[in-house]
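All protein chains of the complex are present and in place, except for one that has been dropped.
And now, chain A:
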Amino acid sequence: MWAIAQMELKKNIHDKGIWFWTFILPILFIIVFVAVFSGQEGVEYAETVTQIIPGYTVMFTFFIMISILITFIKDRERGMVARIASTPISVSSYFLGKWIPFMIIVLLQIAVLFLFGVLVYDLPLGDPTALIVMSLFQAFLATSWGLAMAVLVKTENMGIALTQIIALGGALLGGLWMPIEIMPDIMQTICKFIPQYWGLEGYKEIILHDGGVLDIWQPLAILLVGGAIGVLIAITGYQRYLRLAKS
């Protein structure tokens, strides 16, 4: 497992694309949208910052799905997965080895974006323990969905398209782009079924209301269930993924 994790981490460090999607693009989005919305009449600066930074952080964590599925599809197409399956490593170790580096990257991404918020926009952080726990669960959800997508999709393009739908559609419906209170009633009901909404709710509870781990049990539970479903799909789809693998 650690052999795969170490190799995956090394590969990702060399991959400039992942740096762009994970750190540069989200920071650019935050700068632009904070500038646009903080200039509007009747909108408080603090309100803008506490909506946009955690909201965009949650949204961009899902972009890791692209990197995960590209890695898995490359492994499948190059026969790497079949070759690894010929070694004594178990399915769970293979998934864990692939998954851990992406968890690290997403946690690093959340840390960098929040740090950027603190340094540039005076973003309050709240309880650090709750923030770390919330980030772990958020990273678990995004990466496990990435694993599920990676074993299910046939082509890279199909995966990227679905990721955009999940990341952008989820952001829109989950209220990551604008406060849920200003959305129509029907949207306010729909968003309760979107995990992204619960991601943002958790962060808001910590940042705005100084909530602790116990105060965010509901978002944590929903993210955990969502993540577990992703893992389950990934494990179930592994045999099919293996069948499609070249060797």
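Some notes on this structure:
We take it that a contact is a pair of C-beta atoms (placed from the backbone, for glycine too) under 8 Å apart; a residue touches a chain by one contact, two chains touch by 3 or more; residues count from 1.
Here is the rule we go by: contacts and distances are computed from a predicted model.
This complex has a chain not shown, and the name its UniProt record holds, of "Chemotaxis protein X", "Amino acid/amide ABC transporter membrane protein 1 (HAAT family)", "histidine kinase" or "ABC-2 type transport system ATP-binding protein", is "ABC-2 type transport system ATP-binding protein". For the chain missing from the display, the contacting residue among A:I31, A:A46 or A:I89 is A:I89, taking the whole complex into account. In the complete complex, the residue from A:K154, A:K192, A:H209 or A:K246 that touches the missing chain is A:K246.
On the side of chain A, the interface with the absent chain consists of residues 2-4, 7, 10-11, 14-15, 78-80, 82-89, 239, 242-243, 246-247, using the contact rule stated above.
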